[in-house]
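What you see is the complex with one protein chain gone and the rest in place.
As written, the chains take the letters A, B, C, D and E, and residue 1 is the first residue of each chain.
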Amino acid sequence: MKKEMTKLGITLALFASLACASLAVVYSFTKDRIERQNEIQLNASLKELFPEATVFEPVEGLASSDPGVKFEAAYAIRTDSAPLGMAVKAKGQSYGGDAVLLIGVDLRRSIVGVRVMELKDTPGLGANATNPGYFVDKAKKLTFPGQFAGKYLTDPFEVKKDVIAITASTITSRSLTNIIKKTGDAIVAYMDQMAVVAPAAGETTDNVAADSQNQAGGK
Amino acid sequence: MDLVKIFLLALLVNNVVVMRFLALCSYVGMTSDVGQSVGMGFAVTFVTVLATAATWPIYHFVLVPLNLTFLQILIFILVIASLVQLVEFYLKKNVPGLYSAMGIYLPLITTNCAILAITFENISFKYTFIQSISYSVGGSLGYLLAMVLLAGIRDRIRTSPVPKFLEGTPILFIATALIGIAFMGFSGLIK
Amino acid sequence: MVTTILVTIGFSALLAFVIGIALAFFREKFKVERDPKIDEVRDALPGANCGGCGFPGCDGYAEAVATGRAPVNKCTAGGAATTEALGKIMGVSAVAEDKVAVLLCQGTHEKAVAKGEYVGIPTCRAAKLSTGSVKACAWGCQGYGDCVAVCKFDALAMGDDGLPHVNYDNCTGCGMCVEECPQKILTLVPRDRVGSIVLCSNRNTVKANVIKTCKVGCIKCELCVRSCPEKAITMVNGVPVTDYAKCTSCGICVEKCPTKCYKMLETDVLGTKKKVPVMAEA
Amino acid sequence: MSIKTFKGGAHPPERKERSEEKSIERVTSVSQVVIPVNQHFGAPIQPLVKVGEYVKAGQKIADAEGRMTVPVHASVAGIVKKIEPRLQSNNTEGLCIIIEPKEPEEGESSTDFMPPLDPFTCSKEEALARIRAAGIVGMGGAGFPAHVKLAPSKPISVVIANAAECEPYLTIDARTLVEMPEKVVEGVAMVMKIVNAPEGVIAIEENKKFAIPHVEKALEAFSKARPGINIRIQELKTKYPQGGEKMLITAITGREVPSGGLPMDVGCVVQNVGTLCAIVDAFKEGKPLIERGFTVTGAACKTPKNLVAPIGTLVSDLVKAGILEIDEENLARVVFGGPMMGVAVPGYEIPVQKNTSGVLLMSRDEAQYYTEETCIRCGRCMRACACRLSPALLAVAVEAGDYREAEKIGLLDCIECGTCSFVCPAHRQLVQKFRVGKQILRALKQKESQNAR
Amino acid sequence: MKKLYSVFKQGIIYENPLLMLMIGLCSAIAVTTNVSNGIGMGLAMTFVLLFSEIIISLFRKVIPSAVRIPVFIIVIAAFTTMVDLVMKAYFPDLSKSMGVFIPLIVVNCIIMGRVEAFASKQKLAAVIADSLGMGLGYTWVLIGIAAVRELLGNGTFAGLQVMPDSFQPILFFILPPGGFFVFGLFISFNIWLKKRMEVTARARELAARKEAA
Partner (left out) sequence: MPDKKYLLSSSPHLFSPVDTPRIMLSVVIALVPATAYGIYLYGFPALAVVATSIVSAVAAEFLFRKLIRQSMTIDDFSAVVTGLLLALILPPSTPLWMVALGSIFAIIVAKEFFGGLGANPFNPALIGRAFLLMSFPAAITSWSMPHGLALPADAVSAATPLNLVKQGNALADVAKYFGASDVGAFYRQLFMGYRSGCIGESSILLVAIGGLFLLGIGVIQWVVPVSVIGSTFVFSLLLGMDPMLGVLTGGIVFGAFFMATDYATRPLTPLGQAIFGIGIGLITVLIRKFGGFPEGVTYAILIMNAFTPFLNKLRVKKYGFVPPPKPAKPSKEAVK
């Protein structure tokens, strides 16, 4: 009886250790890649927002004015020589739960682009925010996040006015717009605080000046 | 997130069967009779909770400290399989009444993917122990609910002139599709 | 990496060892005796769950056989092969009789008079219950195919003539149809039986009444009884019955029967033998 | 006086007007009688006479030992011609004694009645023995032996005379009330005496109001002759199946006969008015049950009538004798009994039996029939069911062959009144299903109890 | 060789695990919202099936029957984990969209069933044919279901726009109920197919018998 038991145990143990050993080998090879997976993806997204960027430097100290919007990570983005702008991974309440967005703002205080990283929503409605084939403006082929590119943070960001809503998903549209706006504001405030200014080159300066004036008026 | 929300989320919104397609084999096989489906449902609930109670600590107090989280699949399935086996042995010997009510379903449970999925998700959703229990109770009761609902419909269409080409299993999937359509109403209920 | 592998191996080996021992241990400790014969018997059964044996499905019969409560020759669906197999397992030898179902009525739409125009549920049982019998003959086949519906072996089919026809190749003699028939006019006959049989169940003793109702009914003339050289035929409950111990298949009764309700089993009914070559037969 | 009723039920077209006004006609001479040997609900009995024998009217011609048996008497004086199986009004072939009437020889009486007996003075045993000897069975339909019903093992508080006559078409009970109210009242009093009940109720449906004054008059006369007997009239709402024993008891007393129980379990005895008249005859004249009243009606009957004829009279003989005229062209269905519970028979060459309350000759227009459609689950049957069963669900259980479930939800409680089939918009043959189901369930149970033994 | 081919063919049609044996259904419906998922899942499954069967077949003589099941589980789980890890590392999107269903390969009845019923009794060559047949049978059904669902529900095939622009995708098909619906019809079709095959087989057999007689 005892011998039998031991035999069974040992057989099992042999198989298990063999299997696990081979697993461990595979694991060791894939481990790094898996762990860096998020980072790789994030970098890819950042790269999409700022194609000419070479350095993504994590920064801290951004403050959110809305308790519902949290910043998971913030990066100062530059080329080897000059700053380009900032990008923030922000998480906030939306229609079907938390949404995670990546928002990039350039030095002119305008939005470079928005990437929806995570969104739980009704397929066909709110989920269209992540659908690259869904255009809020069919003529211009603008997707919902796409329409923010180039928008200045001094704009009103009001859904159904300057922001085109996803059909029949006003709530999603509003909450996403809110996250973008709040994040953008925080970035601008941070930039102002750090006094990051766009390289003085012609017309852009005027814009910045105009922006800061507007902003002052807004506050 | 509070426990009730987790419970309802698992029970209705993300019902393991009609929304997540888990445990379909037993879902199709064990619903020809309402009583049977209830028996199976409770057996699964019992084992799921037990499995959660066993796997959660193993993961957090053994695998994580030892840096062996990649063994999760192997360990969990082993634990569940042995658990089921032990429960079966135990019931057979000591609680024959319960065994005769539930025991016949036990061997089927080992390969019930709902249980394994729930234990995996407890980990990947980063639930606390209590939350995990709540999630597993909700999820497995959701399984029970789906089983019972399908059993009801099967009972209902027992004598119906279902078209020949759908008789048997196909109509069950169509029925499940309709249950699923109804359950879509729960979507967005919990955020 | 090496550490990882080592830790893994150590851990898993330990765990597996423990589980292996535990399993073996509990298997012993919680052992519940179940007669392995039950499984053996169950495996030998065809698994049609037809209930022909009179037990709740094959499992029920398997248990009954294994515990000696039931004889091994009850499985009609499996036939002789199964019986032999079961006999081997149980250490007894018995041969199941290979039977087939025969319909004791020739009252087709044409030949039997209908009582009225029945417009209820189209099953034999319902028809019989609410009309006594849809045919003027109270004993005749109702012709709604209850027997066909219960047959699990595709051995029965309703003919255009209003009677069920048995496909003797498929018939296993499970007796479900015999059980189901509300008129009890299906009967089980050994497949290899030879001799004459009367295909009529009419027990009405008044000749005129039978003539009125059916062209192929037994009119109680008792010619068969009188003409049988072996004295093998007797009237029982108003219908002639052949004693197969005495019957020599001479065919006199069949020839004599004025309404042609006497038939030879082996040639006319079961077709196990070619007809006596009186004429050229295809 | 409040009008009482029960829950559920339906209102089939009444169509009583055809024969309602026709007084009862007595049929005296017939060319032959075909008397089925077994006309009661209970153990079968055997003929006592031989072919060729001469019998007197009222002579016992078949009987057997046993509690649940009732003898059968010759309904006319004559010669026994044949004893052979014949088609009876329940559609089965059964042994019948065929008698050809023949005048008795000079000086001989043509009848063989028992001496009169006073039920108010004789012992209970004597009275019951008389009722059995007179061959009385329930004349409403089922043919339950009256002597068994009147020997309850439990105390009885109410005797109910069932004159509800809820079946459409039939009018014989109403005519009996109009023409022989005193007999009905006396019959109630006799039954009350036999079962020792303090109260008697004559239950009449609203649509037979015209009979009430007659009964009231008879009651008045009776209470003068025999004071202290408490009999009253209870008016009931016109509704089918108001005349069902259980429904009647519930309507009048508010009690419910327990499932599987008998009226005596709630202290009631219910007797049809025809039966009561037969009981009166049995005591006062010593006359056994050899004739009965019935209605012949239907659109294919040119002469709707209420008749009293010897038991065993063939309806076809009545036609031959010119008492009835039938529109043969138009006749599509012949029903023995009422349209809701009666039996459709293959012709009218069938004898009137002890439980034949009417013969319907339905025309093509009347004789509707439909093919079953699928159940739309409208729930009408459930609302109509007088027994509060769920016919729709029962039918599913029966169809699926799940007889255990069917029993659980009350298959055996169904009284087969036919209300559910009547109201079903999909024309489901519910009652027929239940009959089949009951038969199979009973067979199953029997098998089981045998196995258990 | 012919025998191997027939073993291989079994899994693809006659004993197709999803449509005929009706096992391993969960993943089949869950991941078939698009064709690439279907392909990924099918390959992952085939990989695990193939290697588990090979290992079990190789070691079938040394595994004591008492610990048979635990050993099987260990082997299967190990290969499943490998697939999971590799997927996570190199196909993160695919891995994400299939979620928990990759780890759940471990309890897929197909694998357990084949290992228990086939691999533990057969030689290596047959086992390889069997697992490839089964895996392919699984995969083609997956791709079939996924193609229908993706085409109708999203207007694309493996992510490529195929339907004309004017086509409005019927989202029902990529939502869970649509999965059940399409799968139900697939089984129905297959049952019909099976019946047809049986009928023709019987007819052929009868004809052959007649000829012989």
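Assume a contact is a pair of C-beta atoms (placed from the backbone, for glycine too) under 8 Å apart; a residue touches a chain by one contact, two chains touch by 3 or more.
Please read all numbers here as calculations on a predicted model, not as lab measurements.
Among the displayed chains, contact with the absent chain in the complete complex occurs for A, B, C, D, E.
Only one of the listed residues, D:Val72, D:Met340, D:Val359 or D:Val398, touches the absent chain: D:Met340.
The chain not shown here is touched by just one of D:Glu285, D:Asp327 or D:Asp413, and that residue is D:Asp413. The omitted chain makes contact with just one of the residues A:Tyr75, A:Tyr95 or A:Tyr190: A:Tyr95.
Taking the whole complex into account, chain E touches the unshown chain at residues 168-173, 175, 177, 181. The omitted chain makes contact with chain A at the following residues, 95-96, 122-125, 167-168, 170-171. In the full complex, the hidden chain is touched by chain B at residues 148-149, 152-153, 155-157, 160-166, 171, 174-175, 177-179, 181-190.
As a convention for this text, only the chains that are shown with their structure count from here on.
A centroid comparison over C-alpha atoms places D as the chain most distant from chain E. Among the remaining chains, A is positioned farthest from chain C, on the basis of C-alpha centroids.
Among the chains present, the centre nearest to the common Cα mean is that of B.
Our note on geometry: chain A versus chain D, Cα centroid distance of 88 Å, whole angstroms. Per-chain CA centroids place chain A at a distance of 36 Å from chain B. In chain E, the positions touching at least two other chains are 66-67, 70, 74, 77-78, 81, 85, 175. Shown for chain A are the residues that touch two or more other chains, namely 8, 11-12, 15-16, 19-20, 23-24, 27.
In this structure, the chains touch in the following pairs: A-B, A-C, A-E, B-C, B-D, B-E, C-D, C-E. On the chain B side of its complex with chain E, the touching residues are 18-25, 28, 70-74, 77-78, 81-82, 110-113, 116-117, 120-121, 124, 165-166, 168-174, 176-181, 184.
On the chain E side of its complex with chain B, the touching residues are 22-27, 29-30, 69-70, 73-74, 77-78, 80-81, 84-85, 100, 103-104, 106-109, 112, 175-181, 183-185, 187-188, 191-192.
Contacts from chain C toward chain A in the complex involve residues 1, 4-5, 8-21, 23-25, 28.
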